[in-house]
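Left out: one protein chain. Kept in place: all the others.
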């Protein structure tokens, strides 16, 4: 086995540099920030080369020209666009809204974002229909929600065959039950979509609190040729806390990176955090430092040995192999 | 045993009639609503006689005079006041804020609210220090957070000895770990506070997703003379979804009501919901209908028989006793 | 829409009438019971017409002749056979065991059970490879576990093309992570198996603590023509407690039954419980009573009205429609 070399490039969701709000601190966890300024804040983080940008652009001074200017000024590029099909207008659903007029508006918004995405040369369009799903038992017919979701994704994928569309799944929030809730459900839905330019985005934290093994979900999506990107963060396995990478789950983050590195992953590692009470630049730096360390460790693990102990499904040997590298310089290292 | 008769009076948290926001639909799940208008909306719900009001009053037109006018006009009274010690200023903590100046501001806000509470004749002041706790492992010294929390509650309880203060506990959100996280921890902290005018508010949903038995938490607080009030809603046991009462968990809601009814509970039943995508008046009505049904059922259960089967810890007999009442009119009823 | 009429026939997993053990009460929650006697105990439950039988038969006096005699004597039939590919020999895996010799033994056992299943005329063979998965991060290569699982299922399905094989999924226990962990993952694996005689068995409780909507999983499997059977029980959404049907979650159980009834489901309703501390006959009766009630209610709901409010995704109206039936005879009924 040749030594895998992982990417050391990084990107981030622009939202982590904007004003964060929740249902209690409705006045925001800090002052308003417009997207052009958020781009400039992001640029302070060494290693970040590209951004996942919401569309429409938000906040003070957020014109296309201003965002472009900020990108040009900082040298950052738009890696992805995320149409905001989860704001007030779409609060009862985007692709699955019971009102066909609102469904059309959601499509229109994604189409407009896709036009811009082509212009900006994004790697992919991210689809996160956060309001698609249901809240109460009995509320909806699951067959209908599925059908509408598949139809929505198909329409945009058909309209922009040269763009890639990455569906980001999440078990819940803002809905108590989201339609694209797991890697496997999303793969099944993508089959039904029946277009080659649709794949999956795995958010590490979503996978964790969805009780998946994130590494296993990576392998599942890779095996079907459907992994478009990953988002990185951490949480306590019960909610999308969007904490800094590796702050809670070093072992499973490392396992996730090993799976991707082994597959020759060469995308920038994208941060998706909500640093409500932390400085976002410092929060991004903490994640990049952790990722750099874990990638160094991942590359230092003997891939053949790991393959052998995993073939034997020897939990203690596999863990020892990895921990002997991780703690190698300590007295009890090896 | 004499037949217990439960209250058929209702109240509600005013927030359920205002504009709801979350971190995705940052433009709100509906248009802005000022508190005076929210009071008028609440008044449309037959059965609601009183309100838990946030302080400071929020939204368009929210002066004290205007809120008072709305209360007078509708005949609703202020059952409780909830000082908003969880907005931007307090986002790193209220009683536990690392900055003593912010801690003082939190105290000042609670004190000002308490003054108003005395004037309005509230039954109790509700303390929900939602930003007190921590997000990351290693972030804080748990002893210090405890000490500051106890100190904060003690100061306000000492300053207003004729007012009752109800501490509402919650496992998480907006913090990943909140200081007052469970009934038992809160009772221990209240011991340390050492003031008679401090007790507990049990939110049914918080208890559920905190993996408590809400009925057992009622009994625990009652046994120490520390239950001040309860909030009602429902969720899926993993987050504070704030759904309508009994929409998911009929059995445990009924058990909760039985415990309270047995204890002679005579407070109005307070609704604490976040009807993001539902009409709040209809959502409140749904809860009151469910509560009315479940209270009828609770009163129809033979208390002596229930005591007997519970003394025997006979799960099937206890469930049969309750379900035979609940389903009594169906073919397979009894 | 024509009025759906649901089955009123019942079956049960034979294990609920045997001796239950766990890791603490290693001497069992009651005395040893052989399978022939367990069949006779099951026959005391009015309404049970068939059984899901483990193979090999367990306990005192458990020969094929004796089990057949007990079936003949009681008039119960074998609805399904469940090969025990999760006992000591298979504790490191059945289809996924790292040792090819053990994998072969697992196949041999399933084949032998299938022979017997053909002889007994079972409706389907149940495959629950409970030890297939992993316990520790890094322990195994998820691709290899998938490949071995698919291969094992394919081999038995190919060998017995006239039998149906139902894969029962479960998130965890006895492994911390099981290979067939969700409805969607199982459907994907079944695609890879590529045989028409393989489908899914949905255990209501597994679906609940896997954070699925059980009703949505029913619809997903039905939509792909892959639902073979369902198992019924209840739990607290975090573990496979195997409690009596509807003892905790009336609403979602009812929703599950509505989905199946709407689809013309005509299988016997199979109970899968572990009544550790309850009389198993009484525990089964409690479940059948609850099911009878909920099926009566399901049939009393106006299907057209429900379809309409679900088309509108109107949570409160859908819930009101169902609760107005459920509580129809109470004072606040309608």
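For clarity, chains are labelled A, B and C in written order, and residue numbers in each chain start from 1.
Going forward, a contact is a pair of C-beta atoms (placed from the backbone, for glycine too) under 8 Å apart; a residue touches a chain by one contact, two chains touch by 3 or more.
Every value quoted in this text rests on a predicted model; they were computed, and no experiment measured them.
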item: Residue touching the undisplayed chain, where the options are A:223, A:289 or A:308; value: A:289
item: From B:38, B:70, B:94 or B:140, residue that would touch the chain that is not displayed; value: B:140
item: Hidden-chain contact residue, picked from the options C:248, C:297 or C:317; value: C:248
item: Touch residues of subunit C, complete complex, unshown partner; value: 20-30, 86-88, 91-92, 130-131, 135-137, 172-174, 176, 235-236, 238-239, 241, 243-244, 247-248, 274, 276-277
item: Interface residues of subunit B (partner: the chain not displayed); value: 92-93, 96, 98, 134-144, 146, 171, 177, 181-182, 184-185, 187-188, 210-211, 213, 215-216, 219-220, 223, 251-252, 255, 258-259, 306-307, 310-316, 318-319, 322
item: Contact set of subunit A toward the excluded chain (per top definition); value: 211, 236-238, 244, 247-252, 277-279, 282-283, 286, 289-290, 292-293, 296-297, 315-316, 319-320, 323, 327-333
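Just so we're on the same page, only the chains that are shown with their structure count from here on.
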item: Label of the chain whose CA centroid is most distant from the centroid of subunit B; value: C
item: Interface with the most contact pairs, given as the two chains involved; value: A-C
item: Self-contact between copies subunit A and subunit C, residue sets same or different by half; value: same
item: Intercentroid distance (Cα basis), subunit C paired with subunit B, Å; value: 38
item: Centre-to-centre distance between subunit C and subunit A (centres being mean Cα positions), rounded to whole Å; value: 35
item: Numbers and ranges of subunit B residues touching at least 2 other chains; value: 236, 238, 244, 247-248, 277
